[in-house]
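Structure in structure tokens, see below.
Taken from a larger complex, these chains appear in their original positions, while the remainder are omitted.
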């Protein structure tokens, strides 16, 4: 089968990502912490791809609220808590450091998944996607739209509220809320 | 298999679109005429979905340059001309009139494909996608990014150039360029 | 009392709009038809101003779906249907033709109310507001944000759905939905 052989003139070389008939995608992020908005994107992407790798950026430039292990652990519990078992089974959680396209190659992913919430998100996502195409023409970025009720949500807003003792239970899974509350109490 | 049973609280009812393990998507548009930008999106989407229905809007509000049959015919030839045979085989061309979500249901598609070129595209696409989710919660919109070299292209720009006798060969497939030239000569 | 006497250097002459301690605002639009998004803005503005004039543009450039009388009538019923009686009492419905600032002056309004849904709305609203300030420095524009669940709604989308026989009951008041269904059946 030579499904990815195609005319080079009209679009880049898209020759990765569907090995053995399996479509694999990577969803990279800091997830500091994961929100219901991220989980919404995971659920949407898991409908499209046969395997979805949630790739947690290690040691992000800004000091994370939760350590690398904690962030991965919290995502695992959140996925179990909110996704159906057969969907959750297709989602794995990995850590990565470095360029997203390198992580994609490492996990055999032909696609990068990104969520879009608002116009301000969009242009930097567009730039990042063009940039990743230049670095790795065979890996394509696929965008999903966050549910309207999570359009205002962001990890930094969640941290801001938690820092002031606000209630974040409608914004992040229980496992995350507990950690945030403990962190705020510890001060 | 109950792959689409999932937690209702966190995201809408996403229960359509993967019947018998096949993912089916619809790519709706006026395609008046189809450009290399559209074909780029078709090639990208055909990597992700098992079947892609290019759905040509009949009788668009604005009088089309080409009639319904002509537009479908030109797309068929353009796909044969630019996509590899095994990719082209997974793409079908259909005509539709009415709401996109109705066309999606009619063809058993669980996904709507849209191309994003620029920020100005984005917000109306976002609104349309939210609106389609409200009409049909089980059908999701998936966005692909047009290749940078086609980011400036639009059907209306192509028609504008052709109208003034400009050269559109780098923008649309040969079959389209011929029709446009004939129309300009006649018109 | 000379509440509006103030320093001219730092801001325009804001000397209208609070006669006898009453704040009066005008909410202009085509309302063709009125949606739950418009009603949401009316409810929000009616909390702020003592009197709110919903000003229905007569003979908009684009042929309206409903005639001038019908649009005003449908708004009246929608307001009664969705707002509390004491709020509804502060809202009046008027027809106007011409410049918004003229209508504002005619009704003794010192404020123009506008709803903001999305970024694409915003810039044209900003231009219109600057323009109205130039025409009438004493009348200011005040913006309210539409509820998130109506952010995707617009009169033209509603008409589009109704035209194809789609269900618009969650988008417009019952009185409007009936008219749209009758029009679609007739048309």
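Quick notes on this structure:
The letters A, B and C name the chains in turn, as written, and every chain counts its residues from 1.
The rule is simple: a contact is a pair of C-beta atoms (placed from the backbone, for glycine too) under 8 Å apart; a residue touches a chain by one contact, two chains touch by 3 or more.
Quick caveat: nothing in here was measured; it's all calculated off a predicted structure.
The complex is a homo-oligomer: 3 chains are shown here, and the full assembly described by the structure file contains 6 identical copies.
Quick note on the criterion: only the chains that are shown with their structure count from here on.
With every chain reduced to the mean of its CA atoms, the largest distance from chain B is reached by C. At the interface between chain A and chain C, over half of the residue numbers appear on both sides, which makes the contact a same-residue one.
Centre-to-centre, using mean CA coordinates, chain A is 26 Å away from chain B. Centres computed as Cα averages put chain B at a distance of 36 Å from chain C.
In this assembly, the C-alpha centroid of chain A lies 40 Å from the C-alpha centroid of chain C. Multi-chain contact residues of chain C (touching two or more other chains): 118-120, 151-152. Residues 118-120, 148-149, 151-152 of chain A are the ones that touch chain C when the two sit in their complex. Contact residues of chain B toward chain C in the complex are 98-99, 102, 120, 123-124, 126-127, 130-131, 134-135.
Within the complex, the chain A residues that touch chain B are 1-7, 9-12, 14, 17-18, 23, 36, 39-40, 43-44, 47-49, 82-84, 86-87, 110-111, 116, 118-119, 122-123, 126, 129-130, 133, 140-145, 147-148.
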